[in-house]
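Scroll down for the structure; my scribbles are underneath it.
== chain A ==
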Amino acid sequence: MAGLELKSLRKSYGEVEVIKGVDLDVQHGEFVVFVGPSGCGKSTLLRMIAGLEEITGGDLFIGDKRCNDVEPRDRGIAMVFQSYALYPHMTVYDNVGFGLKLARAPKEVRDQKVREAARILQMEHLLDRKPSQLSGGQRQRVAIGRAIVRQPEVFLFDEPLSNLDAALRVDMRMELSKLHHDLGATMIYVTHDQVEAMTLADKIVVLNAGVVQQVGSPIELYQRPANLFVAGFIGSPKMNFVELTVEELSTDTVTVSGKDIGPTTVPADPTSLKPGDTVTLGIRPHDLTDQSSGNLVGEVSLVERLGNETNVSLRLPSGAAWLAVLDGDHELRIGQSLPLSFAPDRAVIFNTSGIALHRK
Partner candidate 1 sequence: QSVNLTYLIPSGPENQVIADEVVKAFEAANPDINVDIETRPGGSEGDNLIKTRLATGAMADVFLYNSGSLFQAINPQQFLVDLTNEPWQADVQASFKPVVTAPDGTIRGAPARAAMAGGIYYNKKIYEELGLSVPKTWAEFMANNEKIKAAGKVAVIQTYGDTWTSQLFVLADFFNVQAKDPQFASRYTANEAKFATDPAALRGFEKLQETHDAGFFNEDFGAAKYDDGIRMIALGEGAHYPMLTFATTAIAQAYPDNIQDVGFFAQPGDEADLNGLTVWMPDGVYIAQTTPNLDAAKKFVAFIASVPGCEAQTRAGGASGPYLVNGCTLPADVPPAVTDMLPYFAEGGQNAPALEFLSPIKGPALEQITVEVGSGFRPAAEGAALYDEDVRKQAQQLGLPGW
Partner candidate 2 sequence: MKSRPSIVLGIIAILVSALVFLVPFAFIILTAFKNKQQATLLDFSWPDGFHLWSNIVEVVTTRNWMLLTAFINSTILTVASVTLLVVFAAMVGFVLARRKTRWNGLIEFLILAGLMIPPAVVPTIWLLQGVGLFGKLHGLVLIEVAYGLPFSIILYRAFIATIPRELDEAAIIDGARPFDVFFRIILPLLWPVTVTNIVVQSVGVFNDFTNPLYYLPGNANATVQLTLYNFQSQFNTSYNLLFTNILLITIPPLLVFLFFNRHIVAGMTAGAVKG
């Protein structure tokens, strides 16, 4: 049984505090994904869980044991380092098998497991190479291989697929998902890839500047972001925001309007609002459709045609820069004005502190 419990965990490098009190519960067998902007402390948190980074404050429980001072070796973890950290003097085979060798696994078992991992990672032909003879993505796969052969209670993955091509990434994602399923191990996974986060996670943890912003299932985070940060961070392309003024309140809707958008009634929790307040309305680029009878109009400033969809950058009358993702291929002129619409129930209202006011 290896759930995890983090209790106001803190970490400072000298003066700089990079983890500012993180509380988190991870159930045994859960697949938890950490996301957050570059430098927010994801790797640090992972390394603290692994026992590689001294914990400055707070408590870490693995299973039911306080593990602040337990040696990494005794924590029952495996980890894929962001920097790979391959043993340069060993072949791929030995790199992958090193953990098993240390655990004194019989040679045949080791051999079988290493080959199995190599198969999963599509690197059977590389087993005799040294890390210096591998491409970036191949090295990354070796790093994954090293972790997965060990079948520990807890897996820690630090951006394990960042250097793989799309097809391989999809394959690997599936393999990891399968592994998770087969082993029933707890997995903690750092990624910048939204698709990965969305598809793999039982639970996503959004970090920003060392603070947890929201913890929830992928769909929850996407549909009911807790605050502006999460709203902006989850979902790609990013959610569009515009500042509006509260016009009217009902029990579970708020009517807002502003320079860019005429009066629109959005489902929201109005309790903390009063008419005249400034709020931010957020709407995802995918939720915008080009419709002549739209509730807003933007001037096209950039068009990216991806084939099956078209990304349109727009400038709203207030000057706000928005993005719309339109289905299919559209030929648009830069400078032309484009009327857009959205379904109000797709929009989210945030108060001035950035807290989302979801309908209860």
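Basically, contacts are C-beta pairs under 8 Å (C-beta built on N, C-alpha and C of every residue); 3 or more make two chains touch, one makes a residue touch a chain; residues count from 1.
Candidate selection criterion: all candidates are chains of the complex that A comes from, given by their letters.
Note that the coordinates shown come from a computational prediction; the quantities given were computed from them, not determined experimentally.
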| item | value |
| --- | --- |
| Single touching candidate for chain A, where 1 or 2 all sit in one complex | 2 |
| Candidate 2 contact footprint on chain A (complex, rising order) | 47, 50-52, 71-73, 77-79, 81-89, 98-99, 102-103, 130-134, 136, 139, 146, 150 |
